[in-house]
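With one protein chain held back, the other chains of the complex are shown just where they sit.
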Amino acid sequence: MKFANFFGRQRSASTAHHRLQVLLMHERSAGGNPDLIPMMREDILAAIGKHITVDPEKVRLKIDRGETVSRLEIDIEIPTPIRQTLERRAVYLR
Amino acid sequence: MSTTRPSTSFKFRSGSFHALVVKPEIPIHAWFADIDGLLTRSPGFFAGKSVVIDVSGLTLTKPAFLGLLDELSKRDIRILGVEGANPSDLDGRVPSLARGPSQRPGVAEAPAAQTPAPPPVSSMLIDAPVRSGQLIVHPDGDVTIVGSVASGAEIVAAGSIHVYGTLRGRVLAGAYGNQRARIFCRRLDAELMAIDGRYIVADEIEPHLRKAPVQAWLEGDEFKIITMN
Partner (left out) sequence: MAQVVVVTSGKGGVGKTTSTAALGAALAREGERVAVIDFDVGLRNLDLVMGAERRVVFDLIHVVQGSARLSQALIRDKRIDTLFLLAASQTRDKESLSDDGVERVIRDLRPSFDWIICDSPAGIERGASLAMRHADLAVVVANAEVSSVRDSDRIIGLLDSTTDKAKRGEAIEKHLLLTRYDPIRAGRGEMLGVDDVLEILCIPLLGIIPESKDVLHASNMGSPVTLNNPASAAARAYEDAARRLKGQQVPLVVPSDKTTLFGKLLGRRAA
């Protein structure tokens, strides 16, 4: 006898309901602009590009759409210049 | 990312296609009564089919002819073209057609004098089941299927049709004027069987013949089916 399962079944419909509410709210509002994120990404790349050179492959966007708050994660790998300085010093020491 | 379409010159070529040819007979209202009977028993008979009307041999006035086209479109029978009509009578409503090269000249106009059906030029063998939606056309002889013919599939042959499996679809044997063609199958569950234009639909087939191995042929205008046990 799986009582846990029984209660789980009661809850799964409400989980589904909740998920749909959040999802449809986002889909209805984004309806007019499906390209929002790709466009934002291009703008972000252009903005950063004014200051440092960045490989477009190294820019990742992740999104998690929530009920009251959505989180957009932007991950950018920027090569650090410190390594170059160390290498130059190594050359002088020889 | 935008691309410009290269300008291409309009291309066309000639093709020849298979179509169902129907030949109205006078009196026309009786002929339409037969069609209505067929449509009651088999409502999807003309669905999606390219139909050609052969009016050669009929002398129709232009209004009578246009009336004929109206009656056909009332029954949702889509006409690809008309054969044997005076082009000026068509009023631009449907194209006038000429027979394609696959048609052997003379066979269609075979006189009443008994000429034996020409021997099949070649026999087509299909070593797999024929799936729903597939259409096999062989204007040069017999067709043999090693496997079943699914519901929604159709075989059209100039000669006989042999199905070593369950026949669930539609078979049209002797389709180019051979009334001696026969139909054989291991298990009968056909939607439609026809020999030289005479047809029988599923619910006209006697119950004792269903699911049995049968042979079908024409005797005059009558469709004969017997079990082969």
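Chains: A and B, in written order; residue numbering restarts at 1 for each.
One rule holds in what follows: a residue touches a chain if its C-beta (ideal position, glycine included) is under 8 Å from a C-beta of that chain, and two chains touch if they have at least 3 such contacts.
What you are looking at is a predicted structure, and each value in this text was computed from that prediction instead of being measured.
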Can you pull out the displayed chains that the omitted chain is in contact with?
A, B
Have a look at B:Pro139, B:Gly152 or B:Pro213 and name the one touching the chain we're not showing.
B:Gly152
Among B:Arg93, B:Arg131 or B:Lys224, contact with the omitted chain is made only by B:Arg131
Need a quick check: the contact residues on chain B for the chain that isn't drawn.
1, 128-134, 147-148, 150-153, 166, 168
Hidden partner sits against chain A at residues 1, 5-6, 8-9, 12-13, 15-16, 19, 22-23, 26-27, 31, 34-35, 37-38, 57, 60-66
